[in-house]
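Shown here: the complex without one of its protein chains, the others still in place.
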Amino acid sequence: MRANVFRLPMQHPGDLSELEGLIAQETLRADDIVAVIGKTEGNGGVNDFTRGYFTQSLMALLSRHLDEPSDSLIRRIPCILSGGTEGVLTPHYVVLCRSGAPLQKPAPAAAFAIGTAMSRSVPAEDIGRAAHVESVADSVRRAMAEARIAEPANVHFVQVKCPCVTSARAEATRAAGKTVASADPNRSMALARAAGAFGVALALGEIGEADVTDKALLQNFSVHSGRASISSGIEVEANEVIVLGNSPLWSGDLRIAHRPMSDALDIGAAVQVLADLGITAAPQVAPKDRARVQAVFVKCEPDRRGHIRGQRHTMLDDTDINAQRHIRGAVGGLVAGVFGDTRIFVSGGAEHQGPDGGGLIAAIAERASSRSGAATCVS
Amino acid sequence: MRANVFRLPMQHPGDLSELEGLIAQETLRADDIVAVIGKTEGNGGVNDFTRGYFTQSLMALLSRHLDEPSDSLIRRIPCILSGGTEGVLTPHYVVLCRSGAPLQKPAPAAAFAIGTAMSRSVPAEDIGRAAHVESVADSVRRAMAEARIAEPANVHFVQVKCPCVTSARAEATRAAGKTVASADPNRSMALARAAGAFGVALALGEIGEADVTDKALLQNFSVHSGRASISSGIEVEANEVIVLGNSPLWSGDLRIAHRPMSDALDIGAAVQVLADLGITAAPQVAPKDRARVQAVFVKCEPDRRGHIRGQRHTMLDDTDINAQRHIRGAVGGLVAGVFGDTRIFVSGGAEHQGPDGGGLIAAIAERASSRSGAATCVS
Amino acid sequence: MRANVFRLPMQHPGDLSELEGLIAQETLRADDIVAVIGKTEGNGGVNDFTRGYFTQSLMALLSRHLDEPSDSLIRRIPCILSGGTEGVLTPHYVVLCRSGAPLQKPAPAAAFAIGTAMSRSVPAEDIGRAAHVESVADSVRRAMAEARIAEPANVHFVQVKCPCVTSARAEATRAAGKTVASADPNRSMALARAAGAFGVALALGEIGEADVTDKALLQNFSVHSGRASISSGIEVEANEVIVLGNSPLWSGDLRIAHRPMSDALDIGAAVQVLADLGITAAPQVAPKDRARVQAVFVKCEPDRRGHIRGQRHTMLDDTDINAQRHIRGAVGGLVAGVFGDTRIFVSGGAEHQGPDGGGLIAAIAERASSRSGAATCVS
Partner (left out) sequence: MRANVFRLPMQHPGDLSELEGLIAQETLRADDIVAVIGKTEGNGGVNDFTRGYFTQSLMALLSRHLDEPSDSLIRRIPCILSGGTEGVLTPHYVVLCRSGAPLQKPAPAAAFAIGTAMSRSVPAEDIGRAAHVESVADSVRRAMAEARIAEPANVHFVQVKCPCVTSARAEATRAAGKTVASADPNRSMALARAAGAFGVALALGEIGEADVTDKALLQNFSVHSGRASISSGIEVEANEVIVLGNSPLWSGDLRIAHRPMSDALDIGAAVQVLADLGITAAPQVAPKDRARVQAVFVKCEPDRRGHIRGQRHTMLDDTDINAQRHIRGAVGGLVAGVFGDTRIFVSGGAEHQGPDGGGLIAAIAERASSRSGAATCVS
């Protein structure tokens, strides 16, 4: 069983032509696709419809190639998108493929591994509360099993997409005599991300059941997962989970690593995650090594205390530009500079995901010796 | 004659309390102030009034201390502000001071030197045209003379603030039977910046008189100055020029250096300008060296061809966030990460300022051996 | 031959559930749909993907019901969307249906009539130039013929969607050694709208061939069409034209009327267009008459001279909110107040569409006596 990763550009959120081309030329088999993670050029907020547009387009394409209805595919293949390509960032998507069967016995070196899971629909009244945390944790455990990763330490990145409460859903819930954790759309998205992070932390053993309370979400920021990346959006009703790690039951030349980012200036984290993968950035990845990097995932957050290393920032008080758009642009610029590449998945809203005021970075890269040709997942 | 530099935070665009405090405790003499360069937390566009607000507040403060009317001060002391502290950037201002008399004979090592000049009012019909270029060049030459810098090679940074055409000015000019180079406010600001850059390049000998035509502005992007930083705004009617360089007729422990930035990912430029000043960033300036850095100035630009290193960016097609706001946030994040400090002056609109699609970076720092206490410019 | 009009809400740009429901309950036959005009909740600018998302969703629905590929439908059924539901406006779409055969001889009273046409693809180098004008005029004439409207005076509203130049298309055109009218996305959209307006005016005899020059577009604002409504967007490559008017060869209880708006405060135009249709607004349409109104279309424009009735407005100098978003919100609020209904199609960018600084309003309503039940277009 081996994984392959394709990082593809899009011209707009409905543009799947690159993937179509790879399938047409048989570089990639539609059957092998297990998940997609992408950055679309919306605003990343409640009214970002680029995510739904891309998902609809992707599922229509897969439906044609797999002869399976979109409605079924969407419940089977997680497509997790983060809106917002502020600054230098490039709209792109990472197609995660799996082919072959697991090794009979563990290999000496672990290789990049993928597992996915989908939860049931999360009722609006549960979103951003403890019940939501449990729902996420359960899905993470199932995805780890599917990835054949037994040790939480071998999990390096867990991408989750959680539903949030729009003003329409809030109104419907109120009409049904129930309450939502917050009717404010931006706060609802934040609470949903917090629930997702707690869920990942719980599944990976970073926290215990006692840490999980409604009240701790967005309050106790000492609780965090070092490997959770949570998005929330109006276009999903269930949690979608993608677990990425290394497993001795997988083969192939890819590996994944991650590092926490202590704050938005933590350029060292980007350099170190590359070092973990055997790549030097001094200060930038050399052109010869750039193609080894297959995907980069970053979570970040405008420090909610209003300062970075003692100096004031203005992100939280800006009525014109949403704070998450600010921070994605800044951290995206930093990480793109280290990698020499603007195809960086940078997602804001890192509440409880990495250290408070910071976040995390994960990268997938080929081993140095393996670089002999274009990646392919057709066996 | 020696220069001193104070980099001060502001809580809002009318907050000069830090400068007030330094004057009160006699760390700084109001008499010694020759120029101010700052970043305010506006949008950096035509309707950014944070620049005018700060200027009014600064001049009121200086008027009280120097017993000179604001109207007079504003024509004597350049106060050049760039709006926009996107991402991690901190609103701050750099106060440039000069005290003492020039050395009688050149010292072996050149020290940081400052010169300023103000042009006459630029008529709205000249803005962004060749007549504007000549006006700027003339002022740059006068500022170099004042700074006692004979060699253009010793000039490292020229900050210019040019007037632009608001819709009100455009209407008035049309009513007078004349034309403006552009009535579109954002284009007018760009043309004014282009004229400023050509003016600096002309004064520093980077281009010749034959290169200066109305038509070349915003057209011939092979023409650029490696040391020009131009802002434009509605709050000025004349060009204000600040020349920064090193001169053997000045003393003190400060030096300035600059580097071109080839594109928005050119992290190497930030590392190199630090190396020029004897400071190592691997990948970030070490805490012990951070206080040696007195000011950092960056110009940058959303690549107008829509790509960075072959990958699409979305800055130019965004109706929600102005392209200059995008690029300031991204490059600000990159440079702040290298310096470990968010007090970076990052100004967008780098047309003809540094390589096309890139920009430039300049920094002022103390010599390694000199760091024995707090800076002071009271003799 | 009779027309029917359905004004339907959407919950998001991919939501066609209301139309699906009407087809399912046989209130509306998919076969009868000839055009759709809608307002989606994007930003209305170059990077507004809500239009493409809605269109993809609509065509997928029609494809299922008509057993015709989306690719074919999209070239046959104009779907013209304007992004931006600023202020009180409601995202909605107007489905225009036609059923039956033309009358053998003219009826005494003309009834609401619809015709459509699609042009060939417009090359990027033609967009916003005289060649584009001719292309639009030709299509308008064909749509009039299809609507069986012989007299230009009986045309009340011509909705056109024109392609524009994105930065990607501009780059490709330059690479091919050609020029675009403007590489600035917002200006390109404006030029495309201007070309569309000239095209309509030419077809309706409001101007002559001599008035059509590259140079007149966005320059000679005395040229305008009183019935043109032009959108432009990245999602189309050909002009799509919908002609709405009254024709004695059609039957039914609907009529259309239009009025020019002299400026953004011209509340009288809204009252008068209602009076033309036999409905009183004093100052608002009474609840009993509200359901008679089937659709309202408005074009408007931020006065490019910076003033409205002698007082300054700030729309053109705003770096945070695009001027078109400003004016749509303001005029939408005004017209919605008169109609007592927020389902108003308000489109900005009214260059050459109605009087300079103003725009136009058109409305479709049932005759007073006809209101006996829900509309239906199933014969």
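By letter and in written order, the chains are A, B and C; residue numbering begins at 1 in each of them.
Quick note on the criterion: a residue touches a chain if its C-beta (ideal position, glycine included) is under 8 Å from a C-beta of that chain, and two chains touch if they have at least 3 such contacts.
Nothing here was measured: the structure is a model prediction, and the numbers come from that model.
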Selected residue (touches chain absent from view) among B:F6, B:Y53 or B:F112: B:Y53
Positions on subunit A contacted by the hidden chain, ascending: 43-48, 166-168, 171, 184-187, 305-306, 312, 314, 316-320, 322, 325
Residue ranges of subunit C at the interface with the undisplayed chain: 9, 11, 41, 43, 85-92, 264-268, 270-271, 281-284, 308-309, 311-315, 320-321, 325-327, 329-334, 336-338, 340-343
Absent-chain interface as seen on subunit B, which is shown: 11-14, 41-42, 47, 49-50, 52-53, 56-57, 60, 168, 234, 320
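Throughout what follows, only the chains that are shown with their structure count from here on.
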Chain closest to the middle [Cα centroid of all protein chains]: A
Farthest chain (mean CA position) relative to subunit B: C
Junction residues of subunit A, two or more chains touched: 11, 41, 320
